[in-house]
Every structure is written in C-alpha cells, then in structure tokens.
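Missing here is one protein chain; the remaining ones are kept as they sit in the complex.
Take a look at chain A:
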Amino acid sequence: MSTPSVEPVPLPAKRRVAQLAMLAFAVVIVMIAYANVGLAIDKQIPAGMLTYGLGLGGLVLAAYLVLAKFAPWADPLILPLVTLVNGLGLVMIYRLEAGKMPLASASTQLLWTAVGVVMFSVTLIVLRDHRALQRLTYTAGAIGLGLLIAPLLPFIGKDINGARIWISIAGFNLQPAEFAKLSLVLFFAGYLVAKRDVLALAGRQLFFIDLPRARDLGPVLITWGLGLGVLIMQKDLGSSLLIFGTFIAMLYIATQRTSWVLIGILLFVGGAIMAGLLFSHVQDRFTVYLNPEDPALFDKIGGSAQLMQGLFSMANGGILGTGLGQGHPELIPLAFSDFIFPATGEELGLTGLMALLMIYALLVQRGLRTAIAARDPFSKLLAGGLSFILAWQVFIIVGGVTNLIPLTGLVTPFMSQGGSALLANWILIALLVRMSDAARKPPPQAIQDEGMTQVFQR
C-alpha cells in the first residue's frame, strides 16, 4: 500500500530577524536624533549619546531576547514601534532639559524606561497564558476602582498642579489612574465576556433603535458614575473621558449593539453639560477651546496661554520643522509632559508629526489585528480594549493640544515624561505581545498521516 503524501500546514512566520533589524533601526534613529540635538545646541556630539543610545539599545535587546524566548510568535512590529516612540520621547525630553526647561529630566525618564522594559519582560515571563487573567475579573475591577480612588485618600493622596491625581509612596509620586486604566480594561473584558449574551440580545425595538432592557443599563450607569466621580473629585477630565470612552467601545465590541454607543454618547454629553454647568474649570476648558486666541483668555491664569504656546510652537515648526535643538519648545509650559506633541511638532515639523501619528496608528492597528486573530472572546475583547484605549488616549491628548477637541490633561503614551504612564504602557504592550503570541502560535498539529496510525497488525 502506498503512503499518503505528507503536506505540512503552512505556519505563520516568526520574522525574528526582521524584528531585530527593525529594532536596530529604531535605536539608530534615536541615536542620530540625540546627536542632532547636541550638534544644534552645543555644536558637538553630546557626550551622553553613547550612554543613552547604548542604554536604550541594551534595554530593547534584553526585551527582544525575552520576547524571543517567551513569546516567539508575537507580532514582530510591536516592539520596534514602541521603542521608536519611547526613544523619540527621550530625545525630546533630553532636548528640553538642554534648553534649560525646569523639571525636564532625560536621565530619570531613561531610568523609568528601564523599569518599564523590566516590567514588560516580567509580565511576559510570569504571564504564560493571559487567559488566567479572566479569573481575576472582579479582583481587577476592585483594584482599578481602588487605584482610581487612591489619590483622594488622606496621607498618600497628593495635589499637583490643581489636579488630585497623584499618590506619594516612599518618596515616589505615582499617577494611579494609569494603572487603573489597565485594571479596568481587564475587568471590562472579563465582565463583558460573561454578560455579553444578555447585553446583546435582551431588549426591544423602539423606532429604529434596538434598545436594551432598563436593568441591563446598570453597568453602563455605574461606569458613567465612576467617570463623573473621577471628574468631579479629582478634576481629571482626561482620565474620566478615557475610561468611559473605552468602556463604551468595549461594550460595542462585545455586543455589536449600536444602541450602546448611542446611549453612551448621550450619557457622556449629558454628563459633560452637567459638569460644565456645575464646575467652572470644565466650562473654562470649553471657552478656551472655542476662543483660544482671545487675548483676555490668554492672560487669564489657567486660560489659553499654554494651548496657544503649543500652537505657536507647531506653527513655528511648519512643514519641515526647525530641526532638533533649533526651535523654542521650552516656551510651552509642561512641554515635556502633556505638551510634548507640539514640542516635537516644532522641531520635527509636520513631517515628523505625521510620521509619529503613523507609528501610533500602526501600533494600534497591530493590536487590533491581534484581537481579530485571537481565538477566544476574552482575548479578543482584551486585545481590542487595550488597543482602543491606546488610540483613544492619543486622540484625547493630541486632539486636545492641537485644539481639535477641548483640552484635557493626559500623557502622550511612551513620550511624556512620567514613570507611572511608562510602566503602565509597557505592561499594556506586554499584554498585547502575549496575546499576539497566543493568536499567531500554530495550533497543536493533528497527526497528519492517519493511514499509518490506523493500521494495526497483529
């Protein structure tokens, strides 16, 4: 008898060499940018270029090795993209520090990057199967809530720049909302997977809209209340918008029900109008958004000066930018944190910003691809939620500083100076990488040569 021909199932490529090359490319871009800053400001290659370049290079090499060992099938593009954005952020902070900007510190940011990469690696090593996280749904919800409330607690809560979004532990200032965002996405994913059927199907038709049952509105209302609470108690417009928007998006992904999005938008608009009527700082933000060029608003404390400085900065950059180290981004208050995007726009120009937005868009796209490729609903929701929150965060902060939408403070992922955000976002990326590995890993191969195995010879 003849042996049937053995045709191996085609496997998705690991592309590990390509990934290494892209990583090297990202590090080289960052090193050239460092050199550029030094040449423009001190007319010489900065002494720290090798330290920073090799530091960053060493870190991502370590991350790459961990990834290659523990998540070999992961999407090869994610790590290089994050490295590039993180590196450009480092360069901008280095440049602002060289421009005598108070509080800007590239070395601290490099240190946090190192910690971020360590967290990335630890997450990959410890979390071998992300589905384990589904069991922690309610724990994650409780932790997220706790983290959100933490800044309001006495002793550890801290008020910085008018927003009560910090906690201080052992001398370190942390922004717990950044970690809360991870926990809550995890909670939403677990919760919605469990409840999606009832949320998706029960309800009745009203006109053209397919409305859910009133009692199923509970979770939406709770999240809405949570967002408003954050907004009111901590004056943190950005985080409340971020969390509520992500929840609505995940609800939609889980249920396919457009009515949830409509309800979400209505609730949001209602909440925003209410907050606008009740709280002057919300109203101020809106007035500034509408008339940023009004001289009276410009001179007002908490007025449009910062926003306008950002816009002036971008205008100065024009299409090609002034070149690193040759603009005046240090004129924008907080150029190293919330306003790092316009600062980059001044020196790298429209060209640089378009590239930067492309990198973010690519990163989000890779994340959403992971969600589509994922094999179980929990992974799909988690990967979708994490990718969406990344895009949504970029939209809120970049849209805010470019006057597309009212300005609410948020960090620009991987660029803004700040340890909490870097750590949280590196963990977010580790989760995406873990899920990407799971999604792309070929399923265990069934034994192909069935003819052989069925033959028993006595």
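Criterion: contacts are C-beta pairs under 8 Å (C-beta built on N, C-alpha and C of every residue); 3 or more make two chains touch, one makes a residue touch a chain; residues count from 1.
Definition applied: contacts and distances are computed from a predicted model.
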{"item": "Per UniProt, the name of the complex member that is left out, chosen from \"Cell elongation-specific peptidoglycan D,D-transpeptidase\", \"Carbohydrate ABC transporter ATP-binding protein (CUT1 family)\", \"Monovalent cation/H+ antiporter subunit D family protein\" or \"Oxidoreductase\"", "value": "\"Cell elongation-specific peptidoglycan D,D-transpeptidase\""}
{"item": "Of A:89, A:349 or A:413, the one touching the omitted chain in the full complex", "value": "A:349"}
{"item": "Residue among A:64, A:166 or A:388 touching the omitted chain", "value": "A:388"}
{"item": "Hidden-chain contact residue, picked from the options A:36, A:316 or A:420", "value": "A:316"}
{"item": "Touching residue (missing chain; options A:50, A:65, A:125 or A:404)", "value": "A:404"}
{"item": "Residues belonging to chain A that touch the chain removed from view", "value": "41, 249, 252-256, 293, 295, 298, 308, 311-319, 328, 331, 345, 349-350, 353-354, 357, 360-361, 364-365, 368, 371-372, 377, 380-381, 384, 387-388, 391-392, 394-395, 398-399, 402-404"}
